[in-house]
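Every protein chain except one is present and positioned as in the full complex.
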Amino acid sequence: MSLDERITPEQAATQVGTASGENKEYSVIGKSVGRIDGRAKVTGQAKYTGDLKFPGMLYGKILTSPHAHARILSIDTSEAEKLPGVKAVITHKDVPSLKYGISPARWDENIFCIDKVLFVGDKVAAVAAVDEETVYKALKLIKVEYEVLPAVLDPLKAMDEGQAQLHEDYPRNLNTEIHQSFGDVDKALAEAYHVRTDYFVGQRAYQSPIEPHSAISVWEDDKLTVYSSTQSPHYFQYYIARQFGLPMGKVRVLKTHIGGGFGGKLEPTGLEFAGAVLAKLTGRPVKMFYDRHEMFAHNRGRHRQYMKLSTGVDQNGKILGVHADFVMDGGAYTSLGVASAYYAGALLTILYDFDNYKFDMYRVYTNLPACGAQRGHGHPQPRFAFESHLDNIAKDLGIDPIELRLRNARKANTVTPNDFKVESCALTEAIEKARDISNWKQKRSHRPQGRGIGIGLGAFVSGAGYPIYRTNLPHASAVIKVNEDGSSATLYTGAVDIGQGSDTILCQMAAEAMGYSFAKMQIISADTEAAPHDFGAYASRQTLMSGWAVKEAGEEIKAQLLNTAAGIMGYAVEELDCRDERIFVKDQPEISKSFAEVAKEFFVTQGPLVGKGSYTPPKLGGKFKGAAVGTSPAYSFAAQVTEVEVDEETGEVKIVEAWDVHDCGKVINPALLHAQVHGAFYMGMGEAVWEEVKFDDQGRILNSNLAEYRLPTALDMPKFHSELVDSYEPNAPWGVKEVGEGATTPTMGSISNAIFDAIGVRISSLPMSYEKVWRALKEKRKQQTT
Amino acid sequence: MYLPDFDYYAPDSVAEACSLLAEHGPKAKILAGGTDLLHKMKHGELAPEVVVSLNNLNALKEIRYEQGRGLIIGARATQNDLATSPVIQEKYRSISEAAHHMANNQIRHIGTVGGNIVNAVPSADLPPILMALGALIQLVGPTGKRTMLLEEFFLGVHQTRIQGDEILTEIIIPEQGFTGSTYIRFGLRRSGALAVASTAVSVTMDGEICRGLRIALGAAAPVPMRARAAEAVLLNRKITDELLEEAGVQAAQESRPRNSIRGSEEYRRDLIRVLTRRALKKAITEGHV
Partner (left out) sequence: MAQVITDAQGVKRYLINLSVNGDTHTLMVKGNSLLVNVLREDLELTGTKKGCELGDCGSCTVLMDGKPVNSCMVLAVEAEGRAITTIEGVAPNDKLDKLQESFIDHAAIQCGYCTPGMILSGKALLTRNPHPTEEEVREAISGNLCRCTGYVNIVKAILAASEQE
């Protein structure tokens, strides 16, 4: 489908009603239908990878390094092999030595370490045995002799001369270096009325899905099937096939239900690679799994990041130029982090309209677990920094923070300095609505002791403009097959429901496009063999991208049906339409045939009724190095206001109430959409105040459990309001945009600004823990008395 | 995760349990609720060859009031039993409240008061409030029973005066004429968080004069500790807000908190000041809460 075939915003305006309300134009989309997997999930019938069992199945685990940096001198597996019940033990000698990672330039990871281990938790060997207990016991019997090497744990020192180097090919531990410049920042700052520089630090956070990772590998002759808790079966299939030199057609990757991902299940973990080898060696299915500690050790969470921001503004607060100078702690491998590094700078231009922008980034290797993509990929921490920085500027200028944002807010049909084209954008409306529903003005002017209210804005891509690895495959595709008697239809798609509800909304979209009903839809998704290709659940891409493919497939079904109906009913195709399972004459709707009747006739006369669709975004973005990252057909926008109460003696922060107003285009399922906002705010809130992965001076994680890595509980979550503004995105099916990741981007900034408002001191590092708040207040009192 | 192998015994009497413990010596561990023991076994910190479960000793779950003896809490009573017991709520609501704010609901249904005491960690929630109320504990061994003040029970982290073949059977709170008591804990989230600092107090007020009090601090030292210097600030004095603050400062001073990932020594010390002052105020003005 080309861009020209899509409707214009003007046409759309006549078709689309309010974003929040029901829409008479549509039968299926825009409605809060219950989840297609709801019943399975409330009854316990829903099977996750770890729940699956196969005859003769073995259990497997990976042995990991106890040292942050060490040379492997020898590995002795003999004792482990002797333990009754152990069926296979493997090391680097038993697996391919091909390196993998996100892009050829940075393939830096092996299935098992060969010469050196690079972090506590690095993969060394694996065991398969008859049960879980035996596997754990066998791991303890593998003897690895190490020569411990000096480790680099501080990213700010990792680039210094004389520091230990992790990878031979990366001097000074520089994994990624980015220097981008647009316009003339130096000139803009020199000419500005006011220039402010602030420093912020973001912490290492972890996605912490409640379901631990697992993967079951099964061989039938030379074909490998991997059941995995993955966000992207396709990406796994690609790398598994590559490692083992198999054609992709000989590797089937599929998921059942996924217990959350948030970026942490986007790339292969080693469970798939090691499991495939163990299954081959033993001739039995092998289930590999992580426990909670191992999840933390594998990590791939949010990067620790050091952020310096300098911004020049004119007298009215209009932003003239911004310089972002960042260092990211990448951990021991690239993982998906090169993309995180680009995203960190790329999306700083999306919310506010300014011409001059400079972005410098150093992503460095350290002997810590690798960091990767976590909800909002790369954007939430820089956004926290920028939103906090902007409130500091507002205070300097004596301008209300909302007023300052309104003066700079991006408008529809504009282009960012780094060449992102923004078509729909209702940011101003979102800010105004958030201001009004939160009662901002009143709360800002009369606040009780310890109370504060703050705003933060956010935005995100509705799918990445370019694929996750270099390929010319379409980004999404879909097939719909109508059952022979028309009584049901099945959507086949590679899109991945990891909990966000894509199976449900894609079925709504399919039914809408076909003129069918949601209740009769079924779905087979995220199975590289049974469903057509899709890149999966990341970059908040599925509603728009998978949605386009599904819409096209549904429309193809409808076109074929109308064609058949025209013959039966004696009308021209143009005179007919199909909705709610009825094909009718547009001018005389009482003349109609049922969908099922015509579908059956189609099958009898022409064979299977199948529709297909695929989607590739148009060429997006500029020509500079890294121009691809941050491009998207569409961007969501959000304003969040948070009210907090701080105990000024203990530093305890209570989030009292929060309001989110979103521009996320046309909404397919309002209930699921708001639920995404709730969860996104929740995750941002956790990172704002509670969550941090902590290490000791040997690089060992101190809190690899859910008691000390504190996800907020139901008692910590505030009263929450999620609202929408009307919006329609011309580059998207039915005008949709993303919501799942963007909604987490404003949260840390809005909480930071609320705490600032409450206590008058800026906490510039995440998380804004009770102790940090206590310390800041103590310092403030000290300064006041001197 | 997995538990190491062990032989499991569930004796039907305290005497039988004691003799099993005596027989197996240091290889044996007592299992009450299991929330601490199984945790440590899963982490490989403990690998007892024999586990002696108190599961069948239902008499140890009893909570009752005996005229002359006071409130008696069976050591196997769960934290939720304490939280919901009408007898405790009537006598010392402060104990119920302390139990109610521990861990989370699921853990409170299996974690026991005895386990919370014998495990002997600085952040345990029940020892401070029980100590503040002058609790005694009864230990039963093969040769008989003995009773001691709870505050004399603790020797260090995971170290107590219990002998390998003894079982903590009950906690006794003698009638002492307190007018108020309370426990305030400070955790890093509102559920499922260990106390970073906590203060329990009991007071006996005579009008505005404080005629008797105990202050017990949690997570303030290797063992739950009495803040005796802080108590001395208030004893037999007319209570004012300034005096309560002074007691808080004194409690902070005599505490010996440690640095940990949950909080620095400095932070904990200041929390103790604030919590002590707030707890005193609450017990003085609101009774047993």
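In order of appearance the chains are A and B, and numbering begins at 1 in each one.
Quick note on the criterion: contacts are C-beta pairs under 8 Å (C-beta built on N, C-alpha and C of every residue); 3 or more make two chains touch, one makes a residue touch a chain.
This structure is a prediction, so every number in the text was calculated from the model and none was measured.
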| item | value |
| --- | --- |
| Per the touch definition above, residue among A:P66, A:G183 or A:G260 touching the missing chain | A:G260 |
| Touching residue (missing chain; options A:A105, A:A190, A:I210 or A:V415) | A:I210 |
| Residue, one of A:L281, A:A628 or A:A671, that touches the chain absent here | A:A671 |
| Chain not shown, touching residues in subunit A | 32, 34-35, 37-48, 50-51, 53, 132-133, 207-212, 257-260, 262, 291-292, 498-501, 671-672, 674-675, 678-679, 681-683, 685, 705-707, 711, 713-715, 717, 720 |
| Sites on subunit B contacted by the missing partner chain, in the whole complex | 1-10, 12, 31, 34-35, 38-39, 42, 51, 53, 55-56, 80, 103-107, 109-110, 190-192 |
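The criterion applied here is as follows: only the chains that are shown with their structure count from here on.
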| item | value |
| --- | --- |
| Contact footprint of subunit A on subunit B as seen in their complex | 1-2, 104, 186, 188-194, 261-264, 267, 270-271, 274 |
| Parts of subunit A lying in touch with subunit B, wherever the complex brings them together | 132-133, 136, 291, 649-650, 652, 690, 694, 702-703, 706-708, 710, 712-716, 769-771, 774-775, 778 |
